[in-house]
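Below is a structure I'd like to ask you about.
Excluded from the complex is one protein chain; the other protein chains are retained at their positions.
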Amino acid sequence: MIREIEVKSGMKVSELVDQLSATAFNARRLGEACRIYREMVESDVFIFFTLAGAMIPAGMRRIVDGFLKNGFANALVTTGANVTHEIAEALGYRHKMGREDADDAELGRKSINRIYDVFIENEAFEGVEQFVAGIFQDLDGEFASYEILWEIGKKIGADSFLKTAYRKRIPVFCPTLHDSVIGLHLFVYGQRLRYSPQKDVKSMVDLCFQENRMGVFIVGGGVPKNFTLQAMLLSKGFDYAIQITTDSPQWGGLSGATLDEAKSWCKLKENAKTATVYCDATIALPMIYGYLLENV
Amino acid sequence: MIREIEVKSGMKVSELVDQLSATAFNARRLGEACRIYREMVESDVFIFFTLAGAMIPAGMRRIVDGFLKNGFANALVTTGANVTHEIAEALGYRHKMGREDADDAELGRKSINRIYDVFIENEAFEGVEQFVAGIFQDLDGEFASYEILWEIGKKIGADSFLKTAYRKRIPVFCPTLHDSVIGLHLFVYGQRLRYSPQKDVKSMVDLCFQENRMGVFIVGGGVPKNFTLQAMLLSKGFDYAIQITTDSPQWGGLSGATLDEAKSWCKLKENAKTATVYCDATIALPMIYGYLLENV
Amino acid sequence: MIREIEVKSGMKVSELVDQLSATAFNARRLGEACRIYREMVESDVFIFFTLAGAMIPAGMRRIVDGFLKNGFANALVTTGANVTHEIAEALGYRHKMGREDADDAELGRKSINRIYDVFIENEAFEGVEQFVAGIFQDLDGEFASYEILWEIGKKIGADSFLKTAYRKRIPVFCPTLHDSVIGLHLFVYGQRLRYSPQKDVKSMVDLCFQENRMGVFIVGGGVPKNFTLQAMLLSKGFDYAIQITTDSPQWGGLSGATLDEAKSWCKLKENAKTATVYCDATIALPMIYGYLLENV
Partner (left out) sequence: MIREIEVKSGMKVSELVDQLSATAFNARRLGEACRIYREMVESDVFIFFTLAGAMIPAGMRRIVDGFLKNGFANALVTTGANVTHEIAEALGYRHKMGREDADDAELGRKSINRIYDVFIENEAFEGVEQFVAGIFQDLDGEFASYEILWEIGKKIGADSFLKTAYRKRIPVFCPTLHDSVIGLHLFVYGQRLRYSPQKDVKSMVDLCFQENRMGVFIVGGGVPKNFTLQAMLLSKGFDYAIQITTDSPQWGGLSGATLDEAKSWCKLKENAKTATVYCDATIALPMIYGYLLENV
């Protein structure tokens, strides 16, 4: 029975989410996603958190950090871009509130880079370059992405999910590390440092062979989604999967693919608990996080 | 400066919305929409609330009622479908939590109608038919849609936005009344009752010539959006406009059109305050409502 | 077996469509849609063509006319906007190639109206007003939308689908006639003319009770889609349905709803032949038309 949602003055986020669970469309999915996530955390499921999209520029970095600090994620799989922008923020450079209809040619002349309605100045990337140059120059040998990121996390002074990951020894996989601004720095300064994607694959596959039940929290598709799901191809399949996406199934791509499709590949178990929320993650992610903070 | 969003345990919906205002993408837009709406209510702006999409089947009817009861909307413009499903709910028929991957042929055989992941049985429409048949048979002459709906609101026993509209004399325009199940009943039972779209146009245009500043809250596009915006073609343009949509501008249609586009038509004033939130309204609408409840 | 598509220099549109039929995603759907349409025409199915979205401003008016002239559609159901812009074009006013990133406030000052990347000047609507004013003033009594449009078609000098409809006595239903610029004129000049939506409903329902097998070709959702499908609620269900849309099912609205969903309502027969193409109709519609021209 669909419950007529009742909203009250002063209502908490988690109360709203509970109400949404008995409605329809993506509100219901958001409610289901929260409940499934809660069950994952309370049942000691090993949780992979895959994060694509410009979530750090969009102001979500403390939430990502919170997922690691509170035990809501046991491994993070993200993009080179999110890592680059995280370092910039941790070094004190700030993303600005911009406009998506700005004059891009003029921004280019002013050395301001645009990410939809977010601006970031070139000097932020120069700061990142200075910071990572020394780290990359000091490293010698073959490294998985999470090992490189632990080195960075070790050196970061401010609060950062990279620092938390280092301290708690949570692996942050970045299978597209080279596909980012720090990927360019890696090429310039990492003369003796070799980023080894194969080592990443090995570590991911190893994680997928653990005894624990396993779940995946997918934000935004892309390589983080595929890289995590495919690691399970060799193992037994995820027990839980939650997906937040703005893509759609009918285009045939992986980012918009349903979680059911992953069952045909045996990346998910037949009876895996799943929920897909079609929503901008800047809205859905804070709500899920708020729900978990209060309920687990 | 983009603020790194901070989510805390037990946070209120309105506190979350405040946080979202300084982030990016659609989270920021949701925050802006709330602030603009608050300003509209506090400045005694005359507010048109346009509601398309299956919001009543999705459990949003008390929220719609709340907008009318709390003075967050001074006129409602909606679809025949939302009115039909509202009557069904008010009569005690309930929408069920279904599945979007159900076997539709089988549902059809069982007289269960599907709206994505919502089910409703045929008997609900039979109940609606019995209820409106008498009303339609009793009416004689030319009626605007809001006059017909006031007649219905007068007869409804349970809580309903139609009852509230009748009691508060808030017009509920339904320019597609005939494009719905009760539109079929109107054709069958309303032999002496003539639904006059021209009378609707006249009333809308009259409302657009009032002295008050005027704003529009657009949920879901469609005829309600166009019908309301076009009424302003003859007058001075809206001062405020908020839009929640899942459609996109690049397809060229009105439902996904930007609010800026409406400025070229002078449906909005040049300096109108606007915000568009690309989000499923089942998520955004309760948040906006919760914010208003607490802040105005 | 998916055929590796082979494209050759000088290939005809219909040859390309044949190739697409054995691929995947929306290319395959486009191929299927063409074949099903061909079968409809060759089997003397009665075809409703529902047309939403700004297809006339986008340059598709000769194609719409061609569907009527060539017997590819036996009834047209469209929006007030498409009718208004059709009259403007038939009177010699032209839509211009504009830009979607134009300064809308400046356009507004120059009396240029924008529809995504199409511009049209206010004088076009003034011309339409002059033209329809006389027609509306002369009409007395209760009219279905298709009767009003036949009157307009009778008076139009240039080629137009409205003229073709009048000559071939093809009904053009416009259940949202009042939701358009000529809807405003209808209110101003049609003092003795009453547009009767109930008469539209009656005619649609009558058409749905004919003996022929029936099909529907849905371009763009909205009221034209719903109005046509619902007319079949009282009858036996469509035998064929083709849909071109840029909307998606997961938002829960009617425009993006799958054709399967319509089977649960018995608007389509259980075994109806269906195809949905997710594509901008400005691309898909000319291809389907070209295929039909060559193959039936």
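For clarity, chains are labelled A, B and C in written order, and residue numbers in each chain start from 1.
Just so it is clear, a contact is a pair of C-beta atoms (placed from the backbone, for glycine too) under 8 Å apart; a residue touches a chain by one contact, two chains touch by 3 or more.
Quick caveat: nothing in here was measured; it's all calculated off a predicted structure.
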*Touching residue (missing chain; options A:131, A:195, A:217 or A:240)*: A:195
_Which of B:210, B:250 or B:271 contacts the chain that the document leaves out_ = B:250
*Which of these, A:9, A:70 or A:230, touches the one chain of the complex that we don't see?*
A:230
_Full-complex contact with the absent chain, from A:180, A:243 or A:276_ = A:180
_Contact with the hidden chain only, please: which subunit B residues?_
24-26, 101, 248-252, 278
_In subunit C, positions touching the absent partner_ = 1-14, 16, 19-20, 22-28, 30, 54, 57-63, 66, 89, 94-97, 101, 115-118, 260, 278-280, 282-284, 286-287, 289-290, 293-294
*For subunit A, the residues touching the chain missing from this view*: 52-54, 58, 81, 100, 102, 104-105, 107-109, 112-118, 142, 175-181, 183-184, 186-187, 190, 194-198, 200-202, 205, 220, 222-223, 226-227, 230, 233-234, 246-255, 257, 260-266, 270, 280, 282
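To be clear about the criterion, only the chains that are shown with their structure count from here on.
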*Can you list every chain that touches subunit B and also touches subunit C?*
A
*Where the centre means the average of the CA atoms, what chain is farthest from subunit B?*
A
*asked:* Averaging over Cα atoms per chain, report the distance between subunit B and subunit C in Å.
replied: 25
*Starting from the mean Cα coordinates of subunit A and subunit B, work out the distance between those two points in Å.*
35
*Any chance you could list the residues of subunit C touching two or more other chains?*
248-252
